[in-house]
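Take a look at the following structure, please.
With one protein chain withheld, the remaining protein chains of the complex are depicted in position.
Should a chain be cited, it is by its letter among A and B, assigned in written order, with residues numbered from 1 in that chain.
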Amino acid sequence: MTQPVSPPRGSADKVPQVSEKTGPRVAFARADVRTLSLLGVLAALILIGGITKPDEFLDTRNLQLVLTQASVIGVVTVGMTFVIISGGIDLSVGAIVALASVWATTVATQEYGFAGILFTAVIVGVGCGLVNGVLIAYGGMVPFIATLAMLASARGFALQITDGNTQVVTVPSVLDLGERDAYVLGIPPLVLVFAAVTVIGWLVLNRTTFGRRTVAVGGNAEAARLAGIDVRRQRLYLYLLSGLCCGIAAFLLIVLSGSGQNTNGNLYELDAIAAAIIGGTLLSGGRGTIVGSVLGVLIFMTITNIFALNNLQTDVQQIAKGAIIVAAVLVQRRTASTT
Amino acid sequence: MAPEPPLLTMSGITKSFPGVRALDGVDLDVQAGEVHCLLGQNGAGKSTLIKVLAGAHQPDDGTITWRGEPVTLKSPIAAVRRGIATMYQELDLVEHLSVAENVYLGHEPTAAGFVVRGRAAKESTGALLRRLGHPEVDPGRLVGDLSAAQQQIVSMARALSHDVRLIVMDEPTAALDPDETDNLFRIVADLTADGVAVIYISHRLEEIRRIGDRVTVLKDGRSVASGLPAKSTPTREVVALMTGRNVEYVFPERPAATAQQPAGAPLLEVQGLARAGEFEPFDLTVHPGEIVGLAGLVGSGRSEILETVYGARKPTAGRVLVDGKPLKPGSVRAAVAAGLGLAPEERKAQALLMLESVTRNVSVSSMSRFSRGGWIDRGAESGAARAAVRELSLRPDNPDVPVRTLSGGNQQKAVLARWLLRGCKVLLLDEPTRGVDVGARAELYAVVRRLADEGLAVLLVSSEVPEVLGLADRVLVLREGRIVHRAPARELDEHRVLDLVMEGSPVSPTGLTSTTSLTSRTEGNPAS
Partner (left out) sequence: MSQFTSRRRMLFGTAAVGAGALLAGCTSNEPSDEESASSQNEQPAADDKPGKQVTIGYAGPQADHGWLNAVNLNAKNRAEKYEDVTLEVTEGSNDTATQIGQIETLINKKVDVLVILPADGKALTQVGLKAMRAGIPVVNLDRIFNSPQAYRCWIGGDNYGMGLNAGHYIGEKLKHKKTARVVELAGLDNLPLTKERTQGFDDALKNYPNIEKVARQAADFTVESGQAKMAQLLQAQSEFDALWNHDDDQGVGALRAIEQAGRDEFLMVGGAGSLAAFQAIEQDNGVLKATVLYPPSMAASAIDLARALGQGKGVGGLAEFEIPSSLTLYSAVVDKENVDQYMSTGFK
């Protein structure tokens, strides 16, 4: 046994490496650097857009366009970010958006007008999230599998509802929301919703116990459990949240496209995951930011926009998208490790 | 020492990482056939030094002389080719490969570029395992199916699968039972008899005394003493070298009042608690201000008891009362709400949020205190965390630093601060000093005693008998899931406890982490 020897009581254990003063700054600086590097990527893209197509790109209408197109996937990504931070994954987001959008645009639903469409879209989203959450939190299913199953069945259900047909929206108040006349101080209502979801998401993640618990569950579920957190209930709420975001996104998509179709939300799960990862969210959980994810979405949308404005075709767009994902992650790693 | 030139000489090794000078002029010489022990606190540079030796890090300066020739070890493979093998503390085995595949990973027998699966590798692996005293390990089994001790053996077999002249062992006994430790030491003796040198790293001075020949002590990246005789250098001197401080007694005085069973109502009461297959029904009380210790070997059910009391496991019988009120069984949340707090054995895996700051680690169990309607008052949170951190003199005393940058002892303090902040009444400590270096232990002991003095009830589990005896007021001795003895700590000594712990068990007594070896067994089996 170690002989009973020790320093006098109260003296400190040796402190390795991090000095007291630089510690927190380093921690904060890292988060800032990550965000800054994303802003740098975005700035570079804006520069490219501005140089190649100055008239079309640097235009209020184009800004409105990019933000509007980003709104639907952006709302989905906020929900996805929470789920990934908690160490989970939600592969069913695109399918939930599809199901919610077709359910909310059936002839029967449309009879109830604006409120009916909005309510149905949100309820269907939350309902799917509830099923996901119960299966994962209380059924002990792996998130990947549970949400994969939801992906398949929600898509099937959406097809069954539509029979493959496009359901055109005939409710004027819904359609009007997507028109230029509805802009508030030049901001499209869809973008306002996106902004609101982003701000609320940021506040919830950073300023509430819900956000803390999410991070704790993702960082170390066992430690969170032993610290007295109800890990299962937290997981349930997280998938509910993701479903809610999908429901909102479905409504935005209905407004945007003026219709519901079972092919809606195609590959949203991959776009949302990619945006979150680019934004610095760890796929293994425990770390991530709403700001980063939203920047990730905006980066993707800006790329799409620049490519379309320059009349480049799908093949080139896809190659560039892949390259940007790799580049953004590498840049972040480099900047984060040299600080 | 032997007149022949050393097998290995490292001199003036320096290595810097961004912001840290990890090694600052280390000298080390190792003779063929000796066990050379490397001692030092966490962060002293031991890990960096062995990584330099393993070719995983390149030194900034200094020379390495191997068998009389200066060498540079450019990569791990280069080191292995020269006969230097390393067993890292964190086992680096691939769980989904077989034993033989792991042993020959990276140097598989090949024919025409294809890996030859099969007999040759399996047979030679089998031979290695027999040599290591583990013929029962089937070379074809998946490593993930083996016990921790068996995995350790596989790791060693891998080291020996090369033509090895020097083996570096980093805390090889951390996961081992006493009899496994014995076996390891026997293997070390065999190896050195064949002229292989061993560099042995351990926190346990007693192990170093048992098998070491010479000791090199590292402190703050420098070698502060080299080639001390392992058996005869006084502990006081070794610790002084490691800490750079004068030494004192580790254990705080226990207040006279708690030497006997205190009067008044117990804070924690366990009635007939049991889990089938893990431990038998037992009763236990802990009063405010009292520290009760559970002593027992690995596998005796110590951690299981603690986790069942805490609600992390569901009991098959019995109940737990806090302040006279029974807890909902199998519910951690109920236990925490009633005022229980657990500092688990695996701190990193079970307690800490490694990516988060100290503050958030401390406040995680008390969030409702700083929040209204789910909204966190961050000022109040960080103030309270700061106060709790100060109270335990956690260093650095800035709670905004990430918890992963803290030393083991300070990480443990962060866990204690969490429960302090929660206002917990009963503290459950599972191996509180595991991975905490010698100097910092004393401080932790002092903190625990102080918390008890302030009215907490503490239930302590440790595999280190002196720790239980030194810190606890009363001791329960556990053997194979049964409480076999209870007594005030001052009525027991190590001999007695070891006797009780191993009575009827085939385990060799010398395996227990103690300097005391038993020469005879006392008879009698005091009933619990």
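In the analysis below, a residue touches a chain if its C-beta (ideal position, glycine included) is under 8 Å from a C-beta of that chain, and two chains touch if they have at least 3 such contacts.
The structure displayed is predicted, hence computed values, not measured ones.
> I'd like to know which visible chains would be in contact with the absent chain if the whole complex were considered.
Result for the missing chain's touching partners among shown chains: A.
> Specify the residue from the set A:S37, A:Q69, A:S92 or A:S242 that touches the hidden chain.
Of the candidates A:S37, A:Q69, A:S92 or A:S242, A:Q69 is in touch with the missing chain.
> Pick out which of A:T35, A:T166 or A:T208 touches the chain that's been left out of the picture.
Of the listed residues, the one touching the omitted chain is A:T166.
> What does the interface between subunit A and the hidden chain look like in terms of residue numbers?
Subunit A touches the missing chain through residues 53, 55-56, 59, 61-62, 65, 68-69, 159, 163-166, 168, 178-180, 253, 256-259, 261-266, 304-305, 308-311, 313-315.
Assume only the chains that are shown with their structure count from here on.
> Distance from the CA centroid of subunit A to that of subunit B, rounded to the nearest Å?
41
> Which residues of subunit A touch subunit B in the complex?
Listed in rising order, the residues are 1-21, 23-24, 27, 207-210, 212-213, 215-216, 219-220, 222-230, 286-287, 338.
> State the interface residues of subunit B toward subunit A in the complex, per the touch definition above.
Checking each residue of subunit B against subunit A gives 18-20, 41-43, 204-206, 235-236, 239, 243, 245-252, 310, 312, 332-333, 335-337, 342, 344, 349-357, 360, 364-365, 367-368, 371, 374-376, 378, 393, 395-398, 400-402, 405-407, 409-410, 418, 422, 436-443, 445-446, 464-467, 470, 494, 513-516.
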